[in-house]
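One chain of protein is taken out of this complex; the other chains stay put.
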Amino acid sequence: MSNSEHNIITGHAGYVLEDVPHLSDYIPHLTTYPNPLQDNPSYSVVKEHSVDVDDTIAQKVVVHKNSPRETHFRRAGPRQKVYFESEDVYACIVTCGGLCPGVNTVIREIVCGLYHMYGVHKVLGIEGGYRGFYSCNTIPLTPKVVNDIHKRGGTILGTSQGEGGNDTLKIVDSIQDRGINQVYILGGDGTQRGASVIFEEIRRRGLKVSVVGIPESVDNDIPVIDKSFGFDTAVEEAQRAINAAHVEAESTENGIGVVKLMGRHSGFISMYATLASRDVDCCLIPESPFYLEGPGGLFEFIRKRLAENGHMVIVISEGAGHELISESLSATNKQEASGNKLLQDVGLWLSQKIKDHFTKSQKMDITLKYIDPTYMIRAVPSIASDNVHCTLLAQSAVHGAMAGYTGFAVGTVNGKHAYIPFYRINEIEKKVVITDRMWARLLSSTNQPSFLNPKDITTHQTGN
Amino acid sequence: MSNSEHNIITGHAGYVLEDVPHLSDYIPHLTTYPNPLQDNPSYSVVKEHSVDVDDTIAQKVVVHKNSPRETHFRRAGPRQKVYFESEDVYACIVTCGGLCPGVNTVIREIVCGLYHMYGVHKVLGIEGGYRGFYSCNTIPLTPKVVNDIHKRGGTILGTSQGEGGNDTLKIVDSIQDRGINQVYILGGDGTQRGASVIFEEIRRRGLKVSVVGIPESVDNDIPVIDKSFGFDTAVEEAQRAINAAHVEAESTENGIGVVKLMGRHSGFISMYATLASRDVDCCLIPESPFYLEGPGGLFEFIRKRLAENGHMVIVISEGAGHELISESLSATNKQEASGNKLLQDVGLWLSQKIKDHFTKSQKMDITLKYIDPTYMIRAVPSIASDNVHCTLLAQSAVHGAMAGYTGFAVGTVNGKHAYIPFYRINEIEKKVVITDRMWARLLSSTNQPSFLNPKDITTHQTGN
Amino acid sequence: MSNSEHNIITGHAGYVLEDVPHLSDYIPHLTTYPNPLQDNPSYSVVKEHSVDVDDTIAQKVVVHKNSPRETHFRRAGPRQKVYFESEDVYACIVTCGGLCPGVNTVIREIVCGLYHMYGVHKVLGIEGGYRGFYSCNTIPLTPKVVNDIHKRGGTILGTSQGEGGNDTLKIVDSIQDRGINQVYILGGDGTQRGASVIFEEIRRRGLKVSVVGIPESVDNDIPVIDKSFGFDTAVEEAQRAINAAHVEAESTENGIGVVKLMGRHSGFISMYATLASRDVDCCLIPESPFYLEGPGGLFEFIRKRLAENGHMVIVISEGAGHELISESLSATNKQEASGNKLLQDVGLWLSQKIKDHFTKSQKMDITLKYIDPTYMIRAVPSIASDNVHCTLLAQSAVHGAMAGYTGFAVGTVNGKHAYIPFYRINEIEKKVVITDRMWARLLSSTNQPSFLNPKDITTHQTGN
Partner (left out) sequence: MSNSEHNIITGHAGYVLEDVPHLSDYIPHLTTYPNPLQDNPSYSVVKEHSVDVDDTIAQKVVVHKNSPRETHFRRAGPRQKVYFESEDVYACIVTCGGLCPGVNTVIREIVCGLYHMYGVHKVLGIEGGYRGFYSCNTIPLTPKVVNDIHKRGGTILGTSQGEGGNDTLKIVDSIQDRGINQVYILGGDGTQRGASVIFEEIRRRGLKVSVVGIPESVDNDIPVIDKSFGFDTAVEEAQRAINAAHVEAESTENGIGVVKLMGRHSGFISMYATLASRDVDCCLIPESPFYLEGPGGLFEFIRKRLAENGHMVIVISEGAGHELISESLSATNKQEASGNKLLQDVGLWLSQKIKDHFTKSQKMDITLKYIDPTYMIRAVPSIASDNVHCTLLAQSAVHGAMAGYTGFAVGTVNGKHAYIPFYRINEIEKKVVITDRMWARLLSSTNQPSFLNPKDITTHQTGN
């Protein structure tokens, strides 16, 4: 999509609004209706029962006295007018990609929000991810069906791996054929890119169908938004693994506990889990390269810590040390390696490297225990704060669709719910840790070296 | 303090900075030193190793195209220059008021932050709240002493009830006599008002002593800041009580579960716990008056829900229905009542009223189970997200004191750490729920009536 | 029932078997069938696929070289022959009395055991306790219906308070009218006495109906059996309350935490929770009287502990100090007291007494926090070990009924599952703590005084 297609509105003192598409952008003469919430006694008691249509959310809150105002997003929430009559709405929900705590809560609250706030009774669950659109697996969703699902992990709709290769045309055919006019899509970056393409096709066909993304990534690597749902739950659950690694490490001489946590491109889970635990000696993330051998390398640091404390705990993101593994594998027989997926698990790889280094090269007795809690973390039900987060995201999604917005994702920006155009969510650069002050805080709390040569720093920062 | 004493800085497009005091405001010719963090390898790897001295945080993020910019606060974080030499710092920490999850984490991280980031080795714990200043109970705090305390609930320093009647002069004498030059104070509104008075006295005496407040209120009723630490933990732990009430209620015909949660003036815990749980039929908070008898009253709602579902769960904040209890008590023998504190517990009171109404007046068999989890909630260690929150608050506090700021509280504003002048934290109006859209969301999710006469609404809103 | 009606079989070296009734005792010429388990491949792989019909369980395992062998019970388990054809079985399950962790697991496993082991497909849930027999509330139970219920607390069948006053004749009429021929009854002592009377009436009418009791008492006060299901879960969950009380007590000077735990006649939960926690200074149980004032009294002990440690934790069973409360209430205005149930809660009563004594009489500042976790404990789902316990109890019950035994309760005796005649379960004396060595272990671990005058000891022991 060319930039010219973006809805950009400018204002006073450098104000920019990156607005989201609206059905009325491409469908003329749409009828509007008063928002049924106005008759809902719950909403009549509060002043702000609907959101001012002009409300926007500032993306930048750290400012100087004379800073320009920069980017804003449209505020989420109920509007005075809606673009659908409740009895005409036929909504569907689909969940794609890996598991993440809170998916069931989002499903529940889309269903209950549509039902209780707007009187919408027709909601369809698409089973097994995008491909469920053109297979025959669907499940009607009512408040009764979804009543207790937020207490379970996983997704009652099922999901499927690898969302690549889905057939957009068949998906939109299916939407059109079934008469669906609100599509709620949960999933990570691949999924949201898919949602964007689906939206484009729907716009091309001129259909009155709202497409809403609810970004889902346990790794918390979605751009723009403050924090993805399920992230706090994941960090909470990761504490168990770190505690266990710490207990194991403390119980033997030269005990080393290694915990692998999720995060293919971003080290947020590892970083927050480390900050929350305080029992971690070293945290390795994808954004911050490290090396093993030689002065300033990881082995040297391990030797030092063991000498000081007698034990240590290492947390490593699944995507950390990527280049090292590649190098290492190409050094050995490549064919063997490619046949053995295990060797590509960074946690197993690092554990083996450490064992080899100390036991074989250094003739030093160490005891290393490796813990991979990934699936135990992903599968738990969400904690209370994530439950609230999911509930509000779902309600924002519903308000946005009813108000006729489309082609947007919901998320919090500086703590406020906003509608964000897909192109901002799908930016090629993932949200990453490294230039953040949080990383400095972490380094200072673990007292680990940065493992970066000055060269690396320069290179990396040029890229920002 | 008169308004004229406030540090107000104005700027471009309606920008207002409500700044915090600085030691240099009243002590001339203070020496500054380069921030030792600049030599800390952890900080050298990140671009933003210190915060731009001009950074401020916008309080208002929901804006219109042409809105004025309004209030800002000074951004928290390390400065290029500090006003203390590390070896000269003698810090103390005091914890006052009721327990709250996370206090030990804040204590730990002040100690570790001073030690590891700034090389400050002299930190004193004042035991048993403010009165510990002039009694002889103190404990030297080192990273080793505080190493594991974040895994325990409560406060290792102890606290004391009722901070009224403390002798400011004696406290400041004690600070002066001991040579303390950084004072970190954890506690709720009474405590922070005390902190403000202590700061005034210190300024009056011209002492080079930074006074830093870390607002602590499990009720989350502190103005300005996004959320007080420990709040998410409290909401999480409250789920157990609500779950239990739900199970008990479901297991008998006309089963009613009543759960009292904390919140003397503000219903945040009840509201968030209700939103997170989805098993609650009715949530009663201090901000939203209710009445028992007659049409639209609570009894009518209970009867309706029991008829529909056979059971129900009520969550009530400890401060809800205050006026009702007063009326009710004055109706009965006042002398008896005042002698019996139990009758003033709103949970016990409401439970009794419901039992009396249905069993006696309505000859209807109900089974009511009352749960008061207050102390079980307050005493748990903080969850991971609160642990991170506490860690960052402590680090912000330390950076602020080292940079010479004083008379301020730390907290997050729109997700960013800020230094907030005491007068804003100590505003007479507590942070409350009622006009918030969140309350509308809750009402719509429980489908409970508002229990408000139109009269009440008008009256209330005029007050805002 | 006269002793002569008991099935007593004697043997070698003082061997006594207190056998349970059998349908063939009062119905002549019953057909038997081979146990369908014999064709079940699961059972064919193990040697002991059915239990030897002569197996019995010794009640006494602490013996001397020349001890007589004494009482035995019939071993539970599948028999070679059964007295029901699977397609003819119509079973029902009823749950009575207070909640207890594990009830849903027992329900689930009776249903699944009948279905998977014996091919029985007709099982009825009676809702709301005994009265459900003659009201119209029943629910058909299938493996699908009960599939996940063991993960929830409470009972899906509901229960009702106060099982007194049920109409045995109407219950048996209902059983007879519906053609039910296996009745599984979960509940405490009142319930099991009811079960015994139901059995007698069924025998009087000569019906081919097996009546099986699964004793349920979170208090663990059932005679003969090792431990009632749900007890370990209750002790586990009680740890939270004790931990919280400990944290609260530690956080203030002269802090006292009081925790009330279940146990109307028996102090098992309090005793085990105290032994498991090690943070309790004093444990008060119904079996061991105590007094407040004077030398050797509780107040003296509290004063001593506070002087030594600065804080203390007291655990008290709901039935402890019964006589003290009665005395205390008769001293005050009786009418007022009887109207106020609150005054009869021993935890509130003791808390008030301690506060009055120290604050008023002793002018000593104490801070007392009272925690009543009763409903939070009862309502949790059972822990894994209780889940296994419940599963095996249910299977034993099913095997017993299929084998034609009736009028018995299932339970473990010295770790083995046994069938115990109702009259032994319904002995007037509850299982109590006091003469047990466990109590000595507890006293030595808390170092609390016994609070017993020599007089008390004598009196009590005469009663044993």
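In this document, chain identifiers A, B and C correspond to the written order of the chains, with residue numbering beginning at 1 in each.
Note that in this section contacts are C-beta pairs under 8 Å (C-beta built on N, C-alpha and C of every residue); 3 or more make two chains touch, one makes a residue touch a chain.
Keep in mind that what you see is a predicted model, and the values were worked out from it rather than measured.
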Chain not shown, its touching partners among those shown: A, C
Which residue of A:H121, A:R152 or A:R193 touches the chain not shown here: A:R152
Residue touching the undisplayed chain, where the options are A:E85, A:E253, A:E293 or A:E308: A:E253
Full-complex contact with the absent chain, from A:V380, A:A394, A:V410 or A:I425: A:V380
Those residues of chain A which, in the complete complex, touch the missing chain: 99, 128, 152-155, 158-161, 240-241, 243-245, 247-248, 250-253, 257, 336, 342, 348, 367, 369-373, 375-376, 378-380
Where the missing chain touches chain C, by residue: 9, 11-13, 15, 17, 37, 40-49, 51-52, 54-58, 61-67, 69, 72, 75, 77, 108, 112, 116-117, 147, 150, 226, 232, 235-236, 238-239, 272-273, 275-278, 288, 383-385, 387-388, 391-392, 395, 413-416, 434-437, 439-441, 443-445, 447, 449-450, 452, 457, 461, 464
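As a convention for this text, only the chains that are shown with their structure count from here on.
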Distance from chain B to chain A - Cα centre to Cα centre, in angstrom: 29
Residue numbers of chain B (touch at least two other chains): none
